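This is the structure I have questions about; it appears just below.
Complex shown without one protein chain; remaining protein chains in place.
Let's turn to chain A:
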Amino acid sequence: MNVRRFTSESYPDGERRAAWRGVLAALGLSADAPSAGWGSHATAILRGTGEGITVGRLVAERQILSPMVRPAAVPFVGVPLILIPLDEGANLDVGGERRPVRAGQIALLPRHGGAPVPIFDGGRTLVLSAGDEAFRGRRIGTASKILPRVMAAEGLAGVLAGSLASAAEALDALSDPEWEAVAAGLAELLLALLRGSAAAADESAGATSAATAGQAALLHRVHQSIERRLDDPDFTPGRAAEALGISERYLHRLFEGTGDSFAHTVRERRLLRSRLDLSNPAEAHQTVSEIAFRCGFTDAAHFSRAFRDRFGLSPRAFRQGEIERTKEAASPGVQRGWPQDSAVQTRVRRPETRRGPSAPQVPAIDAGTAPRHHHLAVAADRVHWGFFSRALKPVLEVASGDTITVETLSQHASDDPALMIAGDPGAEEVFRWTRDGKAVDRRGAGPLDASVYGRGAGEGFGVHICTGPIAVRGAEPGDVLEVRILDMAPRPSRAPGVAGRVFGSSAAAWWGYHYGELLSEPKPREVVTIYEIDVGAEQPHARALHSFRWTPQTDPSGVVHRTYDYPGVPVDPGSVVRRHGVLDGIRVPLRPHFGVIGVAPRENDLVDSVPPSYFGGNLDNWRLGKGASVFLPVSVPGALLSIGDPHAAQGDGELSGTAIECSMTGTIAVVLHKRAELDGRPFAGLTYPLIETPTDWVLTGFSHPNYLAEFGAKGQSAVYATSSLDLAMKDAFRKARRFLMQAGGLDEDEAVALISAAVDFGVTQVVDGNWGVHAILSKRLLPSPRVPIEPERHERCGFT
C-alpha cells in the first residue's frame, strides 16, 4: 500500500524541517520561511497513484505554502493544486492581495509559473495534487489562464471538497484497487472544475470561443457517458449526441472548445482503463485480449499497437512489470502467510506421510508406571518446519507426568551457519540443503510445489523449526495439557574455534512493526544482528557481535531470496557486509523462553506456525521460560505437542519481527488434566493458552482468538490482514473477566473492579499476524485453590 505517514515525533529537532519539506514536495508544495515556532508538531498522511494523483492531509501549525514551480523551460500542462483548510483563518495571498479561505472552501493554486506565485497560509489542510501525467491527452483547455482563486464549497466545488475530505479520511483504509478508483474519481471532478474555471477565465479575458458554464456542464455529461460506455466498440459520436439530445455537430464543437476531440478522448479513456485493469492484481485471471475487448477494442493487435504508442511498452510487458512491482513493493510488509487472492489455497491436500521407514520407534509405555524421562534430540525426522499438523505421526509418546529433554533449533541459525550450525550434527542434519534437495523439504504450510511465490516447498508460510510432535497417551479433545518448563539451557556452538560459546541472531525483517516507516536510507532494508550470549555472567546477558543488511541470497536450489522470505536459507558471508561495533556497550538481559509451544489445531492438516491462536503456537511471551507452565486445550487425540522457536531475550512487543533467536534445550514435564477432573481448577473450560509463572497468571489475548474458525477457509490469509491491538485488548479483557469469575468465584462487578485496580495488560507481540495483548493477574490477588502435582525433578541438562 503506497500510503506515506509522517510525524515530526520521529525526527530529532534539527531534522524535522527537512523531513517536512520532503512531505510537502511530494504534494508539489514548498514551505517558505516557516514561522519561528514551527517544529513543535506536524503530522501528515499521503497517498499517491501511478497516474500522479496524490491526496494529503497535513496537520501543522500555521505555515506559508506555495506551489513548487517548474522551470519555464519544461513544458508543463500545469494542473493547479487544490488546498482546503480544515480550520478558519487561512488566507490566499496573490500578489499582495489577501483573500480569506474559510474552512472547507477550495483554494486553487495554479502552478504554471505565471507571476504572481500564489501563497497560502493555514494550519490543518487537505491537498489534492495532480501531476501533468494524470491528464495526459486530455486537455483542460487554456489551463495557463487559470488564476489563483477561492471557491465556495457549493456546486461542483462542494462535491469535490466533500469527496476529497472523505477520501483523506479513508486513505489508509482503502485497498489499492479501491484507492485507484477513488483517485480517478477525484481527478475527474478536478478536471470538470478546472474546465469550468478555464472557461470562466476565458470569459473574463473576453475570449469569444469560450464555453459557457452550460457548455461545461454538457461536456461533463458527455464525459460521464463515455465512462459508462467504454466497453462499447460501437459508441460513435452520433450515438453519443443522440443520447444527450444534441446534434453531432454541436458535440464536436463542444470538444473543439477544449482543444480536444471526441474520438481522441474516447480512445484515451479506453487506454487508461485498460492500463488500470492490467495493473490490477484482482484482474490477473483475465487475458490481455479479454481486457482489451472489455475496454472497447475490437482487435487485439490494434490494441497492442495503440497501447505501445501511448505508454511506450506493450500491454504484456507493462503487466509483467506491474506484477514484479507489486510483488516487490506490496507483498512484503502487507502480510505474511497465504496471500488472500491466491487461488492455490483452496486446493485439496492429502495428509502427508513424511516419515520414512527410518522413523524412530515410538516407545510404548504401560499405563500406571512411574514417570519416565525421555530425551528428544533434534534430527531431520524429529522436527517439522513452519507448520502444525494433526496429520503428523508423533515422534515420541509419553504419559502424563513424564519429563522430556527437548532439543530445539532456531530457524535463524542459518543467518550465520559458521557460528550456529557448523560442527553440530543435529543442526547440520536439519539444515542440510544441497542442490539435490533438503533434509527437511517442507518449510511452511504453503504448497509443496511452491506454486504461489516460488520461494520453496511450503513457501515459508510459517517459519519455525518445531521439535515433535509428542503424543500424550490418553489425551482427548476437551482435556487440558499442562507443559511445565523445568529448565532451559542454550545450545553451545560446536564450530571450530568458537566451540562452547553461545550465539543468537535477531532479524529486523519485513514483517517487523517498524518496516513501513524507516527513517534513514536505504528504505526499506532488513538487518540481521548476531549476538553472543553470556549465560555464566553474574547478570546473564547478550551483546551484539556484528550486524549486516540482508542482500539477495541464492539458496542451494537456485532460488533468489530478495527479502527474508523463506526460513533456513544459509547466508553467504561473502555476500554481506558486516558492521562491527554495533550496540557498543549495550547488554541485553536474558529472558530465555520458547516462542512456540503448541498442540495440533483441529481445523486443518497444515497450519502456518506464525499466528498464535487457541492451540498455543507462536505465543512469543518471554514469561514462558524456566519455572513457568502453559496450559493448552487439547484439540486432537494425543494432543500432539510441538516446541520450538527458542529465544534468549525478547521485549514485550517483539517489535522488529524477531527476538534474539538462539537454539536451546528445555526440560519439560507434561501433565494431562482430563476433562472430567477439571471442575474447580483455574483452567477448567480453558479455550486459550494460559501461562502460569511462580507469581502470576498470564492470559493470552489475540486479535482473533480462533482465527481458523473465525475466518474459515480464508483464515490463514485473513488473519494477517486484520491484526489489531484494539481487538486483542478486547479479547484479553474478556478472558481476564472470565478467569476471575470462574476461577476466582467473583461476580462481574467484582471482576471488573479488580481488573481495573490490579490487572496489568501488556503488548505481547505486534508481528505474528494475530497480534497479542496479555493480561497479568498476580496470584497474590486470589489465594489459588490449585493443588500442585510435582513431577520428579530432573537434573539440569548440560552440554559439553
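Definition applied: a residue touches a chain if its C-beta (ideal position, glycine included) is under 8 Å from a C-beta of that chain, and two chains touch if they have at least 3 such contacts; residues count from 1.
Quick note on the criterion: contacts and distances are computed from a predicted model.
Colleague: Tell me the UniProt name of the left-out chain, picking from "Tryptophan synthase beta chain", "Osmoprotectant transport system permease protein", "Acetamidase" or "3-oxoacyl-[acyl-carrier-protein] reductase".
Modeller: In UniProt, the chain that is not shown appears as "Acetamidase".
Colleague: In the full complex, which of A:432, A:473, A:587 or A:674 touches the chain missing from this view?
Modeller: A:587
Colleague: Using the touch definition from the top, which of A:111, A:561 or A:737 touches the missing chain?
Modeller: Spelled out, the listed residue whose C-beta touches the missing chain is A:737.
Colleague: Per the definition of touch given earlier, which of A:437, A:651 or A:712 contacts the omitted chain?
Modeller: Missing-chain contact among the listed residues: A:651.
Colleague: Which candidate, A:301, A:499 or A:537, sits in contact with the chain we can't see?
Modeller: Looking across A:301, A:499 or A:537, the contact with the absent chain belongs to A:537.
Colleague: Name, in rising order, the residues on chain A that touch the hidden chain in the full complex.
Modeller: 7-13, 40-41, 43, 59, 61, 86-88, 123-124, 506, 508, 512-514, 517-520, 525, 527, 529, 537-539, 542, 544, 547, 582-583, 585-589, 649-660, 724-726, 729-730, 733-734, 737, 744, 746-750, 752-763, 766, 773, 778, 780-783
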